[in-house]
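What follows is one structure encoded as structure tokens, with my remarks underneath.
On to subunit A.
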Amino acid sequence: MKVSLFITCLADHFAPQVGEAVFHLLRRHGVEVDFPAGQTCCGQPSWNTGHLDDARDFARLYMKTFARSEYIIQPSGSCAGHVRYFYPKMFPDGSPEQREAAAIGQRTYEFTEFMVKVLGVKDVGARYKGKAFFHTNCHMQRELKVREEPLEMLRCVRDLELVDIPRPDLCCGFGGAFSVKEPEISTAMADDKLDAILATGADLLVSSDLGCLMHQGGRLEKRGITSVRPVHIAELLWEGVQQNGR
Partner candidate 1 sequence: MTTEQEFLSHVARRLGRSPEPAPAPFRPSRPVGPVGPKGGYALADRFQQELEKISGVVHRVKSEGEVAPLIARILKEAGAAGKPVARWADPALDALGIDQALTAAGHPVVAFQTGGDGRAFVEAVEKAAAGVVACDAAIAETGTIVMTTALTRGRTVSLLPPLLIAVLRKEQIRYSSVDVFQALASGAMPSQVIFKSGPSRSSDIENDLSIGVHGPGALHVILI
Partner candidate 2 sequence: MAARAEALERVRKALGDQHLRGAVRYTAENLYMKRKAAMADLDAQAARGDAIGNFEELRARAREIKLHTLAHLDGYLKQAADQIRKNGGVVHWARDAEEANQIVLEICRKRGARKLIKSKSMVSEEIHLNQRLEAEGLEIVESDLGEYIIQLAHETPAHIVIPAIHKTRRQIADLFGAVAGHELPTDTKSLTAFARATLRHKFMTADVGVTGANFVVAETGTICLVTNEGNGRLTTSVPPCQITLVGMEKLVPRLEDLAVMMALLPRSATGQKITTYFNMITGPRRPGEPDGPEELHVIFLDNGRSQILGSQYEEVLTCIRCGACLNSCPVYRQLGGHAYGSTYPGPIGSVLTPLLQGLEEWEELPQLCSLCGACHENCPLGIHLHEYIIQLRGELVARGRENPLMRTALKLVHFAWTRPGVYRFVAGSAHLGTKPFTRKRKDGSEYLDNLPSIAAGWTMSRTMPAPARRPFHQRWAELERQGGAK
């Protein structure tokens, strides 16, 4: 089986180790991985801020870059959700571009979604001691409807305890450009979420989405809290595999 990796602009710039983790985990399960060089960004920042034609350009670039990919794996529920749910809505009903957009959405997967639903892998053989809260990104929950898969993978991590908060579905306040356009509201939303997480005693804040992690992690740091490590799920799983001596 061969897949293409879409690294996402955030991981490319700020967390390349996430891409490495995804690569290694896929390789361990016999999956060949390629990396089309022309990839840049899914275009969500343009779409969400109302730069709709610009967003269409990004969609076309993605469709062109991954035209020959059978599976496109993304370490982001947000970007995968944008591709699958919004790309088809950018083009006129019944147009060839819309058909292509819908098709590529069906071939695009968030990382844990792919691991569990396509590869059938929940246990990657990881060991990681800690108390983790998994934050599900909004697009991942609602547009992709992927809720259980990351939790199923984390439940298989030896020595890892999962905790929950009363309203895990509530948006953390990142919202892309919202985080800088309405910074006070964005921060208030982060604080509510973080206060709930801190109350559980968790030392790990895990997510499939770097935007959410940067926002919540950055807020924790500004608040002077060092007891919680924000970490991408792929990174945690790969570290766990290496720690398990396999």
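Picked so that all candidates are chains of the complex that A comes from, given by their letters.
Throughout what follows, contacts are C-beta pairs under 8 Å (C-beta built on N, C-alpha and C of every residue); 3 or more make two chains touch, one makes a residue touch a chain; residues count from 1.
This one's a predicted model, so the numbers in the text were calculated from it and none came from an experiment.
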item: Of 1 or 2, the one touching subunit A somewhere in this complex; value: 2
item: In the complex, subunit A residues that touch candidate 2; value: 2, 7, 9, 11-16, 18-20, 23, 27, 32-35, 37-41, 45-52, 54, 57-58, 61, 89, 138-139, 142-143, 167, 169-171, 173-190, 192, 214-215, 217-219, 221-222
